[in-house]
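The structure that follows is given in the form of structure tokens.
Removed from the display is one protein chain of the complex; every other protein chain stays in position.
Showing chain A:
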Amino acid sequence: MESGPVDLGGFYGTVDIHLELEERLAKFTGREEAIIYSYGFATISSAIPAYSKRRDIIFCDEGVCFAVQKGLAASRSKIKYFRHNDMDHLEQLLEEQLKLDKKNPAKEKVTRKFIVAEALYMNHGDLCPLPKLVEFRNRYRTPIFLEESLSFGVLGEHGRGATEHWGLKPGDVDLICASLETAMGSTGGFCAGKSYVVDHQRLSGIGYCFSASMPPMLAAASIKGLDIMEGSPQIFSQLRDKAVAMRRLLRGTPGLRVCGESVNPVIHLQLACPSSSRDTDDELLERVARECIDSGVAVVVAKYLKEELKLPPASLRVTVCVELSEDELEKAAKVIKTAAAKHIL
């Protein structure tokens, strides 16, 4: 199996192993069909503009990650941001739109509306209240696009993501997009949903049509990953337990506070007292990260660009892996605390 794709998906770039991966992903997530992309970032940023065009409206959380922001920009749609995880604000925006729709039903008929959110926010670490979003979806007839890069392989009893975590039916969320570069440890990403919806991306998803397909070897790696996920369902609860444990261990880190949902293995340690200069904060955290690396614990300062819609606070990002033992987590937490004490206070 060679490591390069050598062609676009539509022109002999679809290898049988891609079809197998798509089928397996669709089955795993409980959806009718899945489509795979060769690049995680390209997944959601191609999916959104495939459905939403210039005259359409998207209700989006302010705290979405950069990939979603690029998808929104590429769609050229009218974006209405609601405050991060503020469901009342979203409801208010939807109600306002409903009033406008009633005034102009002809326009409403030709305007699409979507809600875009992340299941587990990459920049903030918290969960999105999905049941509430589904309620809005049903009440206002507005489909949901859910970014699940951090929740796929993390949330839910079998790691199927946010829909399983919240006890919802797969059909309640119209389209999920997830990267295979996070929990799966491979490359690429996928979207899953109803057949006629997902199939549309095969001609309209620019990251799919105009790009080479995933290297077959890396598709095989993802299939093996799915085998492991299906064969060892206990790893998800183990991962979440370790995430909770690590958060507990990191509590009380001098100068830093632990942020985000307790079961999220991606832990943001934000500065308790940030200064007025972002550069100073980043440099301080870099020194802490460097100290940790020198002591044998690799942590990173979360990197952002100034083009972000709302620049998240400066933070150190600690990611928990299910293969780390309790001892290793304790040792790591100790190193981080020592480094923080040395540089921040």
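Methods note: a contact is a pair of C-beta atoms (placed from the backbone, for glycine too) under 8 Å apart; a residue touches a chain by one contact, two chains touch by 3 or more; residues count from 1.
In the analysis below, contacts and distances are computed from a predicted model.
*Asks:* What name does the UniProt record list for the absent chain among "serine C-palmitoyltransferase", "Protein SCARECROW-like", "COQ5 protein" or "COMM domain-containing protein 1"?
*Replies:* For the chain missing from the view, the UniProt record says "serine C-palmitoyltransferase".
*Asks:* I'm checking contacts with the chain that's been left out. Which of A:89, A:194 or A:278 qualifies?
*Replies:* Once the missing chain is taken into account, the touching residue is A:194.
*Asks:* Contact with the hidden chain only, please: which chain A residues?
*Replies:* The missing chain touches chain A at positions 1-7, 9-16, 18-19, 38-42, 51, 53, 65-67, 70, 73-74, 110, 112, 141-143, 174, 180-182, 184-187, 194-197, 200, 202-204, 206-207, 209-212, 214-215, 217-218, 221, 298, 300, 303-305, 307.
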